[in-house]
Structure formats: C-alpha cells, structure tokens
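Right, one structure below, let's go through it.
With one protein chain removed, the remaining protein chains of the complex are shown where they sit.
Chain naming follows the written order as A, B and C, and within any one chain the residues start at number 1.
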C-alpha cells in the first residue's frame, strides 16, 4: 500500500468520528420519537464517505458546502456535538442558524462550512464560486460541494460543473450516491449507473469509489484535492453508499424499498466494517473501542442535556439580520 | 451508398430551400441596413444543418422547437417567405406572433412549430414535453429541439436531456455548433470539443456530424428520428457549422474573430459546396440553378412587397390573448 | 355528503379528474410510489398506472417545462412542486414560458396546466418549507393563482383550474391539509376563478384574505362578534384574477378594511388590493386601509418562538380588526 498519509492515530480518529456520528444519529431519532424535536435528517450509512473525505482535506481551512445528509461530515470537520444538538433543538446558541433553520442546514464561518439552505444543488454552484475566489486570491484553498445523486438532475449541478471546468477551479464535487432520492430510485432519476460518468461531459475526471470504505474515500478525495491545489481543476467523485434509515423522520421507507434490500445493505455497514478492519489490523484494541464508546456516550449525553437546557431564541430577534445594517 | 431515401428531386428541393434561405437572409440584412427593420438574426452558414435535418422528419406532423437562428429550418418546414417577411416586418398578419415578437421567434401551430421565446435552452425542455405527450398518446410523432452550443451551458439543457432519457421519449436534441455564443468562443463555454460528448452523461447516443453537409445531417437525423419512433429514446446530434455573419444586426463580430478566420470557414460554405456537388453529380443543371435563382428572387420580391404593404397590428389589440377567455 | 379533510378533497378531485379525462397526467417528485410527501397523491399511481402518475427526476424546471410541451401536444398535465419553496428553479419556465406562450404566439398556442404546490407555514418547516410565494406569480399576466380555504372550495376550484385553458398555480396551504374538514359533494362541480366568496357577513369591518388565513379570520370573526363587532370575511379564493367587485361591495358597506396574508408585507399581494381600493373607493373609506401580514424577514424561522412571532393568528386579527372597528 503506497503511503497515503494515514497514520494509525488518524484512522482511529476517523473511526471515532464515524462512531460518534452514528450514535448521535441514533440519539436524534430517539429524541424525535419522544417528541422532543420535530425532524431528523440522518447520515446513518454515509459515515465512511463523509468522514473519509473530510480527513483528506484541510479541515477548517478548505471550504465545505454540505447538504442535509452530512452530520458525520460536519462533526469530522470540527463542529462539536453540543453545536449539533443546539442546532437540532433549534436553540439560540445554534451556531448554524441560531435556531432559524430546520435540522441539518449546516453552516459556520469559523469552520469554513458555507451556510446551506434546502434547495438541492445550489451548493454545487457556491462551491465553484468559493473556488473562483481562491483562484483569483491564490489562497490555496480547495472547496468541496457534497450532494446526493438525485440532486444531479438539477440544472444547477450541470452549470456548476461546467463553470468550474472552464475556469479550472480548485473545487471537488463529492456525490454521496445512496440510490434513492426520498422514494425515487436511481433508475427513475437517470439512465447512467455511475454519477462519475457525468464528469466526461465537462472534461473533468470522474471517479467512483466504495463509499463504505473510508480509506478509499480518503484516498480519492486527497488526490482530487491535490489536483485542485495544483491548478488542474475540478474532479467529480462518486461515493457509492446506502442510507439505512428513512429519508427523514417524516418519511416511511417501507413504501419504496423492501426490508430485505435494507438488510442486504447492512452487511456492508461502513462503521462495522471499518471497526472490524481496525481491530483485525490491530490499529484499534477492544479496550480502546470500549473507551471510545464510553466517551461517545458521555459526549452525547452532555450535548443533549446542554442543548436541552439552552434557551430558545427570543421572539424579538425575528427581525434581526435581514440586512447588514440591521446590526448597527 | 446505402439507400437513404433521398431522391434527386428531394435533393434539389433541399438545395432550393438552402438557397432560398440564404437569399432571404441577404435581403433581410439589406432591409435592415436601409432602416426598414430593426433586427436580423441569421441562419447564414447554418443552412445545411437546418435543411438537412428538416428533410429527415415528417414536416408539419412531427414537432420542431427552433431557436432564433433557424430561418432556413422553418422555411424548409413549410413557412412561406411571405410569412417570414411578415414576421420580420412585425405585421399583424405575422403567423408567428402577430408582430408581437422580435424577428426569429418562430411558432406555428398549423405547422407544428412550437412558439419560442428568447430565453435559451427552454426549448429543449419543451421538446421533451411534446415527446412525453406523444409517448402517452402514442401519436407517432417525434419532437426536435434546435439550439446553439452556448445554450448547452444552461441547466435546462441538462434537465431536458436527463428527463427525456429516463422516460425514453421520442425526441431529438439537435445542436447547431457554430463555435461562438455571440462573442464567447466554445473554449470559454466548455472544456469538451464535441457537444455530442455530453450525451454519455444521459445514457443516450451522441453523434457529431459535418453540419455543412446536408446529406450527412439528413442521415443522422433520420436515424435518430427512427430510433425515437421505435421507442428507443432520445439522441443528441451535433452539427458542426459556422455563422458567416455577426450574431445579429446589432453585433459587430470584428471584436471577437478575425476576418481570416471567417474567410477560412467560407471555403466550406454549405450552400456553395452542395451546389457544386449537385452540379457535379448532374442532379442539378446550370439551367435549373438559374431558374431557381430567378424564382427565389421573385418569391423574395413578392414576400417583401407583400409584407411591406401589410398593416401593422392595431394598438387596440395590445390587451388581447393574455388569457383564453379574453377572446370570448 | 362526505366529510373530508382539505387534503382528502384534493386527492379525491385528482382521482375523479384522472378517471374523467384520459389526457390528464399527474407528476412530480415522489408523487407515485410514495404518494407524495404529504400523501396527497396516495393511491393514484396504483389506480391509474405509471404512465399517468409519474415519479419524475428531481428537477423543477424540467417538471414544468415538460408539462408545457405536453400540454401543447394534447395532454392536461398537473405537475406538483413538492414544496412551494422549491418552485424557484422553475420560475423561468413558469413566468417566461407558460405565462407568455399564448400572448407571444398571438393566441396560436395555449398552456393548460395546473401546477399544484403546498405552501405556507406554522407547521415547523423553517425557512425552506414554509414560504408563501403567491405575490411573485400574482404579478404575472398570463398566470392564474388559486388559493382555496376549505375542502369544498378546493374541489370546485381544482376542477375549474383543470378546465381552464391557461396555466394555473394552485396553492395548498399545508396548515389546512389535515386540520380542516368539511362537506364535499361527490359529483363534479366547478367554482369560477376570479370570484370571491363572502364567507361571513358583517357590517363593521371588511376582512379580505385567502387560504388558511380565511379560517383564522373566521375564528377571529366569532370572537369579534362576542364583542359586538360584525365583520365581513371575504375569501378571495383566487388572487389572479381577483374579484374587485366583491371587494368594492364590501368596502362600500363597512368603510373599513383589513387585508390579511401570511406572505411578507412589502410587495405582497395586499398592496395591490389596497391600491385598487385607494384608487376607486377612497371616499367610501372611514379608516386607513390596514394590512396584517407576515413580517419583512426572508422567511419563517424554525424555532417555535420565531415561527410563532411570524405567523398570523386569530388573536392578531381580532386585535387589528378591533382597532379598525373603534376607529
């Protein structure tokens, strides 16, 4: 195996982030089912793709433009569990939106996570724009847009890739292909099997990778980021993965996919597979694993109770920050 | 040469249509320069692509959704020179828009030319929609969208092709690639050299053809239309050609391309090349050619004077046809 | 007569219309197998097949643009936009194409499509699942904009929208879907576009509104009646065209007007209503023309205090109407 820069420590950190996200996600569903928050969007199943790619970038310095599926990504990028929970509970302190946006609409200037709305594929264009500035200002940053395969049907996906290719921008388009857009399976969304096949239309490299393997994802993302930093332009990456839970807590996925199908995919659970591998390779010990589990539980408990107690935004703040001069 | 269904008579008709369009175009520019009409959009240079494709379809039965560059197309499709001139002069009798739209915004329900606006790439989606109805209603029609290479940067181009591919619609996307979008050369518009390379992203066949050869264009269009009629779905055709005149009469192309470049392309003038070939192949005689030239002049003279004398729309009609119930 | 929710009335109308006219197709994101994210189209694909109830790719401009083409070539498409907030990628197709097609072709073409979209807030949707979008489209000549407030109206207006030869935007307030029930005749009936419905008669103040706000206004009217204030509740039902005659008749009677909408205030459709009154009825007025609207912030916040502060309520209506009555 060529040196990919991944030390055992980094791999353990990756594993930790994946496990943290999975457990956070489980907690969010539990809280939702208890009626304590109205909506969950999950990264459950996508952890390897998200965490693997995050580790390949300069976290906090490069720009990411995530979508609602990307909790594992923003955790790996530096958002704390408390911050995620504050967002989930829509509290005033939520750094993503101050409780203004529904869960999973990420954003943090400090962390270089561009604020996101809900309209899919807009983030692709924004990432190209961030990269346009990097090219002009020569700041050495790479920008990465994250998006589902369904969103590639949008015109803005096409416009973003084309613009970025023409201007050789330092940007990576990172697709998390889970085979469904809510209930719509990929074959009703497009004829091609691989999202990466769309890269040729823009004269940029397209690469498909096993999105359940964080190391492979790390490697392709790293290569794409390096290429971007060298001034050679954008790359389209497709990480093939699966979503283990419904689209959101408002969805019921039994209407559109069989339990057998879901079970089949669970055989390739990215978290469990990575765990086995790290254990087998003796990168992770059973003891470390147990410690991490304990730590994760503590961190999530802390985040939950902190966020639970935090105040809601004041109704009087409704009119603030429509314009920059409002704050003066 | 395999039998492509093109009889000498049809080839002569093709030639006639190409020559008619070229001479119409020359007349439009002359009228514009005399101050008798404010704007010309030309098909000058694109005649082979447009006429060749028209002859491969069921003219008047299939649907075409042209763009402003397509005067030769609509003439070949059945619009009369008088109708074109009425449109150019924005007279009440103009069947395209009753003088409401600027020149080259074609449309005729009778001829199955869908009314077009100016926003590029919208027609791609409309053609897919016409074809969706054909699929449901099984009317056997094929729809064809025409568009420039610049317009393929628009999101709606992408959405149209994807939608058509998923639903296997009987539609053909016909690109007239002249290398420029007003002043912007293709290399600033996209990285790929061939528009047809964009077809793979939708899992549909893409084919590039010499757009200066009406026979070749005819053949690929015919194959695409047959494929569509067989229920096998859409095709993307790229006809490579050149525009010999500025983008419109408001443009000055010396700012963005050299006279040498234009002269170089004139060596491949589709009208002159086709004429030589028909003469060499003895499909057309010098005498027939002279007769046609005479007829064309007469037809254009007639159209010009007819349209010139025709009344302008009455100002009182301004409020008509905003809604269907207005007419009641 | 059957009691139905607002949502059921729409579903039943779609079913009845699909059965009545083979040219009708319904499509959009998740409308088929899943029956729509709100279940409005539940069961329709099973009943009418995959060719007439279509799960489309995730592309709003394509959804509307293909509907335009399909309508020209003989179908009667009823595309759905999953949330009104996501209609913006299709604005070009709606405004520049669907709404201008008849005019630009000098009546040679028409675009009979009905675009359905759930809109509005108060349902914990946050900034991107709560928006009111009607003002953008009510400004567009060539468009019609229909916004029903009851199950009965929803059926009659939807059937009429399908009959209409022009593009109709049919907006369904999410707050009505399951909260409002009412009697709905089984047989087909049509309610005209452009005619308001005086949902309650009074004499002191005119409340002019549409959609969910009509229900809130009716609640407010009850409370106001207890205070001895009698209000007209004029439900516009359609805002383009809108029923000036009905507005003028009510204003003539009361001399006092409160216009209510959830949409942002500045540039909202309330301004237009106010303007026609100020143009034509100025000397019939006994008080300033007042508007009670959503505030001028980009959209509704997600957190309950923010959502609550944004939303119109019966209480807020009572308060404003009372001020006017006492004016």
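Here is the rule we use: a residue touches a chain if its C-beta (ideal position, glycine included) is under 8 Å from a C-beta of that chain, and two chains touch if they have at least 3 such contacts.
Computed from a prediction, not measured in an experiment: that's the story for all the values here.
Asker: For the chain that is not shown, enumerate the shown chains it touches in the whole assembly.
Answerer: Hidden chain contacts in the full assembly come out as A, B, C.
Asker: Who touches the missing chain here, C:32, C:57, C:182 or C:268?
Answerer: Residue touching the absent chain, from the options given: C:268.
Asker: Out of A:38, A:52, A:95 or A:233, which residue would touch the omitted chain in the full complex?
Answerer: Only one listed residue reaches the unshown chain, and that is A:95.
Asker: Which is it among A:31, A:103, A:130 or A:303 that touches the chain not included here?
Answerer: For the chain that is not drawn, the touching residue is A:130.
Asker: Considering the whole complex, which of A:4, A:80, A:115 or A:186 touches the chain not shown?
Answerer: Result: among the candidates, A:115 touches the missing chain.
Asker: Contact with the hidden chain only, please: which subunit C residues?
Answerer: 61, 85, 88-89, 91-92, 95-96, 99-100, 103-104, 127-128, 135-136, 138-142, 240, 264, 266-272, 274-275, 277-280, 282, 285, 287-291, 296-299
Asker: For the chain that got dropped from the picture, name the residues of subunit A it touches.
Answerer: 63, 65, 94-101, 105, 107-109, 114-115, 117, 119, 122, 125-137, 139, 141, 143, 155-156, 159-160, 162-163, 166-167, 320-325, 327
Asker: Suppose we count only contacts with the excluded chain; which residues of subunit B make the list?
Answerer: Here the touching residues of subunit B are 38-39, 90-92, 97, 99-102, 105, 117-120, 150-151, 153-156, 181-184, 188-190, 250-251, 255-256, 312-319, 322.
Here is the rule we go by: only the chains that are shown with their structure count from here on.
Asker: Take the average of all CA coordinates in subunit B, do the same for subunit C, and state the distance between these two points in whole angstrom.
Answerer: 41
Asker: Taking each chain's centre as its mean C-alpha position, how far apart are subunit A and subunit B in Å?
Answerer: The mean C-alpha positions of subunit A and subunit B differ by 45 Å.
Asker: In whole angstrom, how far does the Cα centroid of subunit A sit from the Cα centroid of subunit C?
Answerer: The computed centroid separation for subunit A versus subunit C comes out at 36 Å.
Asker: What positions in subunit C touch 2 or more of the other chains?
Answerer: 56-57, 59, 61-62, 89 - these are the residues of subunit C that touch more than one other chain.
Asker: Residues of subunit B touching 2+ other chains?
Answerer: Residues 155-156, 159, 162-163, 166 of subunit B each touch two or more of the other chains.
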